[in-house]
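Every protein chain of the complex appears in place save one, which is left out.
Read from first to last, the chains carry the letters A and B; within each, the first residue is number 1.
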Amino acid sequence: MASKIAPSLLTSRTYWARPISAAPTALTASAAKVPKATVPLVHRSVNAHINGAQLSSRTNFTANNTAFSQKRFYAAPVYKASPDTDVTQPPREQDAYKLQHHDDISSRNFAYFMIGTYSFIGAAAAKNIVTDYLVHFAASADVLALAKVEVDMASIPEGKNVILKWRGKPVFIRHRTAEEIAEANSVSLSELRDPETDADRTKKPEWLVMLGVCTHLGCVPIGEAGEYGGWFCPCHGSHYDISGRIRKGPAPLNLEVPAYDFNEADGKIVIG
Amino acid sequence: MFSRAAYTTGTRAFRAPSFAQGRMASTQAGPGPFGADRKAAIAWFTKAAAGSAILGYGVSNYIATDERIAPLSKALSDSVNALQKKADDLGLKLPFTVAHAFSTADHGLHPPHYPWDHYKPWKTYDHASIRRGFQVYKEVCSACHSMEYIHYRNLVGVSHTEAEAKELAAEYEYKDGPNDVGEMFMRPGKLTDAMPAPYPNEEAARAANGGAYPPDLSCIVRARHGEEDYIFSLLLGYCDPPAGVTVREGLHYNPYFPGGAIAMARALYDEVCEYDDGTPNNASQLAKDVTTFLSWASYPEHDERKKMGLKTLAISTMLLGLSVWWKRFKWSYIKSRKIVYKPGKFDEV
């Protein structure tokens, strides 16, 4: 491999890999030959002692600073640095800045702890910023206020239908009689197109709450009509039974049951 | 190529030294023009700023009050006026204008600042006061003023329970419909209904009030200069017109109202409402409560907003402190490094 590398390159690599202390004499000689006279110096060396350690560098000024001139630095070579010193180690004089009873592990733990604290407070803040912005996509208070409709149960006598509007759609509420409940329960599931028991469709058997929208093409069925004693859609002739289940006609599904609840204390049905 | 400059990489063992230390260590610069170190420089600047502030205040005060200078400024303004007059005669427009005196009669008397508790950054509205204020609105103001953006549901959890709000709503009948046969019908109010409007439309309101339109009160505190202070002062500010001021028939003199003549008659007198929580019902208490209520109506999000803001400030302060620490941590290597010159093995000649 080595033979394939151009000799000049090989030479240069070898040259730079060599320790500087063993650099060719020609090179050091040229540095050494810099005549002192080229730098007209007002020489003032600064030697500082910190905790007994002597600074090995000197800073030389070419001129004193006056009101109109800047201090100019001329960096002199460090005379006393040993060529064998590993420069990746901090020089000894920096010991002056070291803490007296310093523990590497505690220091590292402290730094990780601080950054971790910064992160988790930041994470909590970021989460709140995001959620606070997402809240703007939620339904506004006036929409939510209209999203529920209350009906007084006492105002609907047994065996009567009530139609009311909820979110722009009609809602059928029927207060069923005992015979009607028995009739709804007597139907076997195998006869049904969309099999659902009556218990699945009601929370209390006396109260049937459904969306009054035909599952065929969205007409409003007529109550107490049709071959099954329930609802009949005048548009295309779908027949629903007393539980609102499709029995005959083009509609594929039973009438939809919305979310609703009973407010027993006030005797009300709350739709929505 | 003669030499190699190497950077000490530093380790975590090094904490950032203070700025002063770092600078001294890196350049041996000695005292600067503002003192030996940063502390001295800050002290220097603080003293300089304080000194110039005192000096400037003294000098400007002296100039402003000195009677020897007064003729000078008068001569200046006279010459400007003369120039303006010349320009007016010639039909020219000058890039400066002559100031006109401010008239309290035209703009309304500036209301004093009252110590509203909810002006403090950490205070919510006094909800008992909102409740009393709603009572005043309902019994007095609502005879002429609508509040079309405040619904009964807005009162729930603010000043009334849900049951109370439903009861209040049901006192009025609202038009609804159409029903199954396409007719509109009247039904008792629900939580989703707004405060009942006293007049069907603006024309009816103007006709009933001598041409003046009682403004909707939903956002009135936000919509008037002086906000709460103005509303409160206006409600109690009715008095006899001063000498030389005549008020047209049907109007009333109120110095806080721009122009001084307001169509609204004084509405709040002592004991026009009866509070059920035992609060004294003199006119100023009524005015304070109804102003608080109207302020809430204008800023219904006020309490939540303040709480959120204070939380945000607390979190931001923590994050600011930590980011200052973090910056110092990251910069400590740079601030505390020392550049060392490592020569080849040769002797200085």
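Points to keep in mind about this one:
Just so it is clear, a residue touches a chain if its C-beta (ideal position, glycine included) is under 8 Å from a C-beta of that chain, and two chains touch if they have at least 3 such contacts.
FYI, contacts and distances are computed from a predicted model.
The subunit not displayed here is recorded in UniProt as "Complex III subunit 9", chosen from "Rad60/SUMO-like domain-containing protein", "Replication factor C subunit 2", "Complex III subunit 9" or "NADH-ubiquinone oxidoreductase chain 3". For the chain missing from the display, the contacting residue among A:Ala124, A:Ile163 or A:Ile222 is A:Ala124, taking the whole complex into account.
For the options B:Arg38, B:His110, B:His127 or B:Arg206, the residue in contact with the chain missing from this view is B:His127. For the options B:Asp37, B:Glu139, B:Asp176 or B:Asp303, the residue in contact with the chain missing from this view is B:Asp303. On the side of subunit B, touch with the chain left out of the figure occurs at residues 117, 122-128, 131, 157-161, 163-164, 277, 303, 307, 310-311, 314-315. For subunit A, the list of residues touching the undisplayed chain reads 103, 105-106, 108-109, 112, 116-117, 119-121, 123-124, 127-128.
The working rule: only the chains that are shown with their structure count from here on.
Subunit A and subunit B have Cα centroids separated by 34 Å. Within the complex formed with subunit B, the subunit A residues making contact are 20-23, 27-28, 30-33, 36, 46, 48, 57, 59, 71, 73, 75, 77-79, 81, 83, 85, 87-91, 93-94, 97-99, 102, 104, 107-108, 111, 114-115, 117-118, 121-122, 124-125, 132, 141-142, 145-146, 163.
Remark: subunit B residues 1-4, 6, 8-15, 17, 21, 25, 27-29, 151, 153, 180, 191-192, 308, 315, 318-319, 322-323, 325-326, 329, 336, 338, 340-349 touch subunit A in the complex.
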